[in-house]
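Every protein chain of the complex appears in place save one, which is left out.
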Amino acid sequence: MSLDPLTRRWGLIGGAIMAFTGAIGMLVSFDERILISPILSLGYLTLLLAPAIAGHMAARGKVSVLEEPEHDVAQGAQKGLVAGLIAGVFAVVFMLAVNPFDLSEFFPNINDRMFDMMTFDFGLGLGSVVLIVASALAGAAGGAIYGLDDEPREGVFRSAIWVILFSLFELVVSDVIEVDAIVDLIYARGGGLHIWSAIIIGALAWWLGVRYKGRRAELTQMAKDSEAGSRLRWSLIGVAALLVIVLPMLVGGIVNELLINVALFILMGLGLNIVVGLAGLLDLGYVAFFAVGAYGMAVLTSPLSPAFSPELNWWVALPVVMVLAAIAGVLVGTPVIRMRGDYLAIVTLGFGEIVRILILSDWLTPFLGGAQGITRIPGIPLGATSVSGTSPELFIYMTMLLVGVAAYISYRTQESRIGRAWAAMREDEDVAEAIGISTVQAKLLAFVTGAIIASFAGALFSAKVGTVFHNSFDVLVSIIILVVVIVGGMGSIRGVALGALILIGVLGGPKSQGLLGEFAEFKLLIYGAILVYMMLQRPEGLLPSVRRSRELHQEEAAQDAWLDKKGSFIEEPEASV
Amino acid sequence: MPLLEIRGLEKQFGGIKALGGVDFHIDEGEIVSVIGPNGAGKTSFFNVISGMFPPDDGTIVFDGDNVAGHLPNEITKRGIARTFQNVRLFPNLTVLENVMVGQHCRTKQGIWGTIFQTKAQREEEQMIEDNAKEVLSFFGTRLAGYRHDQPAFVLSYANRRRLEIARAMATEPRLILLDEPTAGMNPKETVELTELIGKLRSDRGLTVVIIEHDMKVVKNVSDRVVVLDHGVKIAEGDYDTVSTNEDVIEAYLGRPHGEAGDDEESEYE
Partner (left out) sequence: MSTEVAPEPVRSRRFKFNWVDGFLWFLRVAALIAIVVGVVGSIQQFADGEGPSAAAWRDLIVSSISTGSMYGLIALGYSMVYGVLGFINFAHGEVFMSGTMVGLISATMLFENGFWDSNPWISILVVLVVAMITSTLVAVAIERVAYRPLRGAPRLIPLITSIGVSFFVQYSFAGLFGVAIRNYPPAPSQLSGNVDILGIPIAGTRLLVIGVAVVSMIGLWYFVTQTKTGSAMRAVAEDKEIAGLMGIDVDKTIVTTFAVGGAMAGVAGLLWALLFRGVDFLTGFLPGIKAFTAAVLGGIGNMPGAMLGGVLLGLFEGVGPQLVLAGLGIPAVSQLKDAVAFAALVLVLIFRPTGLLGERLGSEDRV
């Protein structure tokens, strides 16, 4: 049997990923998180996922638009097996190649722990065989899954995803359930699902998916209908709102803390979404406005503000902070107004860094505290109590209130005169100007609106933490907000919310931990990989706005319109007047 | 007093004189064609009038005010609208949105009205939509009904041209500059559009300047024809006078490939 070049290629890619994740210490580190006790850790999942995906892709082969893809389990499994085998051999060759040398001086993560992990603790000789076999089996499984018919394949995916979600979200789930007895039924003491609970969750996910398949199709149909669709949307919004209100009461402090971070990033994401998603201005220094909000609030409310300390109430200070942010928006916005897109990106990045450097400098230390920052920032007075980070259960509602405000602003502006002007400007700036839109005004308005929303986040942040330091405002924050917006879907409110939930909630923000908090060292690696993957495969994001997805898939949309009888692409002769 | 009076308009691009002191005027209610061989400076002429490029010298007096060097959006607001030779729509906005955007400079709801959904805002939004639909109905069934919600990029070439004219009309101009409106259209569509250009004046009361290569269109629509060559006006008058003018014939025939009716034109944009 001759080797299919695509199979070989995917096998090699899979093997390279195995070797790479090993060499950077990811596997060893992930091994500490147990998903299904005692058989599967996140590390082994990662290790075997690589050949499984390779097998899957090898079985898929070249995707052709014209031919129906073949679905043959045996053939898929066979191709996958070969790809997995190649991947496994590659990984073993890598291990054997690096084993004789002591590389720990340069590559601290290529060490015994890595070898132990990758050889399943069987030692290099037997372990290599085990790794190859396991990898081949994983590849075969991946390939076989591709060979399945649609329905069982979706079932497998759904089950796997739910099992993984349940094991990753152990903290949230046990917080919500609260009763220890039930939690113990699902999760093992040392972390991870029990084998039987994993099987039950998988089976349930499968069964529910099959059971409600028809119902889901109905709902999709309903969403297309305008009348019923809008009712559906509102009921969905209602359910989401209810969840948002109830969830913080159910979960504990840690999860609430995490939710606050997510909400802060939703807030900033919504602001940046106006600038980048609606107006099309790639702002890489967005953190500057967050800093203006946070430091503005700190100076105005903290008794320890070095130079000027009016000790205002948070609510009184908020409008002042908003005005400051608006001024900052104009100051940053005006010089960059005439610059073309990519220059604008790098200059705003420069502004963001300038702000941080100035905060840190001795020059402004008498005003902003320099490296010592500003401390003892009071919480948000609400009735008799003061809400701050020490009571996350209350603070989360405060944050959500402002998220609601920002979402409302975004929602209203999108389909308005201003929103249309932004959309026009994003598509073709010269023409927008030529048909009577003042692009100067439109751009500044976008900058100012975005800046004010970021200042909300800053004001909340300083009240929550009680201190502000320069290092909360480095360029990383800007970029992570951008990633949130892009992954979620530019121009889309729910997209931003989803992006923040997934990225900040699971992976963690620049300074905060997510549910996978113990893997902070790989957080940004994963961020980078996600960003590249999204740009290559799905640049419109997970939940894109209609306009964005049109923009990036013009060809397909044009074909759809052509296939759609009503919207004939080529002018029909009888349609003439 | 003419609606638009231009004197000594000059524009250079990197040492090349695109416009070398053009004088031009148009009265309210006139339809004037600007013709000339490729590279004669016709599109540059439009670009300078509409403010896309500030002129190097000269005056552009529209309705009594010199608008030379004003920003394009200010000029549009004063009542000069234009279309582009290489159709520039907002491809990802729907047909209706493309026209609604054109109403921008005639409406005024700001961020507060939008956020608080004031009564004035809602009424204005309704008005924008009604106006846009009304403008689109100018083209009969071509851009009607289901087309309203289609993204502009699915439209046929002829329909894109129409939509661009609709967008320009939505800015409620007094003077409209059409840059080769029939380019790429088949003969039937050309005839139809020629009639519509006439209706722009008769039904809408617009003044029209049109750059056109199709001499039949020029003959049918224009009150007066202005000929540019190398950025200089070489002839002016009614169609018959101009078409027999020797300079004009030389300007066209002096170039081996620059025949009238040529669609392609490369100019400084």
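Which chain is which? They are A and B, in the order written, and residues in each are numbered from 1.
One rule holds in what follows: a contact is a pair of C-beta atoms (placed from the backbone, for glycine too) under 8 Å apart; a residue touches a chain by one contact, two chains touch by 3 or more.
The structure presented is a predicted model; accordingly, all values stated were derived computationally and were not measured.
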Query = Hey, which of A:105, A:180 or A:227 is the one touching the hidden chain?
reply = A:105
Request  = Among A:210, A:347 or A:382, choose the residue that contacts the chain missing from this document, as touch is defined above.
outcome  = A:347
Request  = Sort through A:24, A:124, A:171 or A:244 and give me the one touching the missing partner chain.
outcome  = A:24
Request  = Considering the whole complex rather than only what is displayed, give the residues of subunit A touching the chain that is not shown.
outcome  = 20, 23-26, 105-109, 282, 334-335, 337-343, 345-347, 349-351, 353-354, 357-358, 360-363, 440, 479, 482-483, 486, 521-522, 524-525, 527-532, 534-536, 539, 551-552
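Following the convention adopted for this analysis, only the chains that are shown with their structure count from here on.
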Task = Averaged over CA atoms, how far is the centre of subunit A from the centre of subunit B? Could you give it in whole Å?
result = 46
Note = Listed in rising order, the residues of subunit A that touch subunit B in the complex are 408-409, 412-413, 416-421, 423-424, 427-428, 430-440, 445, 449, 547, 550-551, 554, 557-558, 561-562, 566-567, 569-571, 575-577
Request  = Would you pull the subunit B residues touching subunit A in the complex into a rising list?
outcome  = 50-52, 71-74, 76-77, 81-82, 84, 88-93, 97, 100-107, 109-111, 114-115, 117, 121, 124-125, 128, 140-142, 146-147, 150-151, 153-154, 156, 158-159, 167-168, 171, 188-189, 192
